[in-house]
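This part shows subunit A:
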Amino acid sequence: MYEIRLHSRGGQGGVTAAKMIAHAAILDGKYATANPFYGAERRGAAVVSFIRIDDRPVRVYSQIRNPDLVIVLDATVMETVDVLQGIKPDGTVLVNSPHPVDMKGYPTSRVDLTAIALSIGLVLAGSPILNTPLLGACAKLGLISVESAREAIRETFNDERNVQAADQAYEELVK
Partner candidate 1 sequence: MLTVATGNKAVATAVKHAKPAVVAAYPITPQTEIVEQIANFVETGEMEANYIPVESEHSSMAACIGASATGVRSFTATSSHGLVYMCEMLHWAAGARLPIVMANANRALGPGWNIWAEHSDSLSMRDTGWLQVYVGSVQEAYDATLMAFRIAEHEDVMLPVMINLDGFTLTHIMQPLETVDIGDFIPPCKIAHAIDTANPGGYGTLTPPTEHFKFRWDIERAMRDSVDVIRETEDEFARRFGRRYAPVEEYRCDDADVVVVAMGTLGKEAEVAADILRNEGIRAGSARLRWFRPFPAIDFGDKELVVIDRDYSFGYGGILARELQAAFGITPYSVIAGLGGQEVTYDDIAGFVRERKPGAEFWFGVSD
Partner candidate 2 sequence: MPEIPKEEYILRCTSACAGCSSSLVLRYVFKAAGPDSVLVVPACCTSVIQGIYPNTAMNIPVYNVAFASAAAVASGMSTAFRTMGRKTNVICYAGDGGTVDIGIQALSGALERGTDFLYICYDNEAYSNTGMQRSGGTPLGARTTTTPCGKKDNKKDLDRIVAAHNLPYMATACSAYPLDLYKKVKKALSIPGPKFIHILAPCPPGWRFPSAETIEMGKLAVKTGMWVLYEREYGTFSLNGASKAAMKKRLPVRDYLTRQGRFKGIDEETIGILQQTVDRNMDRYAREVEGIC
């Protein structure tokens, strides 16, 4: 079972991102679940979502304590949250950032999702949409296929620019 923990802020679409990643994995023929942790958080608060991908049905509902992959959608979250907590020794990190980020030596990929969203004009209520380009980055990492990433996006949003953003993130990911 491959376990992903996704850190974001309320309103950035992290919960929807988790659902789309799980959806894409299911479209790939795997079993997957996405369970956001629901607290009393409001817009702007640090939130966390969990994604599990496996070849067998997932029977686990609890939070992920030892992730294989940590995704950080908003780097400012790291000011208050230890995003690396419990990460597996061979775990990896994916950060939304224009610059290389030191994640205590864990292999870290980065992609500037914010710039991609802004360049295409994917802005909702003043905030760049980060979740749909994230799927492209996940595809590049091999978590999901490009086709399933596109389909999961199209099932959720009917603006084709979201798919374009994912394709761009796929190209721009720096491992």
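Here is the rule we use: a contact is a pair of C-beta atoms (placed from the backbone, for glycine too) under 8 Å apart; a residue touches a chain by one contact, two chains touch by 3 or more; residues count from 1.
Candidates were picked such that all candidates are chains of the complex that A comes from, given by their letters.
Keep in mind the model is a prediction, meaning the values are calculated, not measured.
> Sort out for me which candidate, 1 or 2, comes into contact with subunit A in this complex.
1
> Can you list the residues on subunit A that touch candidate 1 in the complex?
Residues 18-19, 22-23, 26, 31-36, 38, 40, 57-63, 65 of subunit A touch candidate 1 in their complex.
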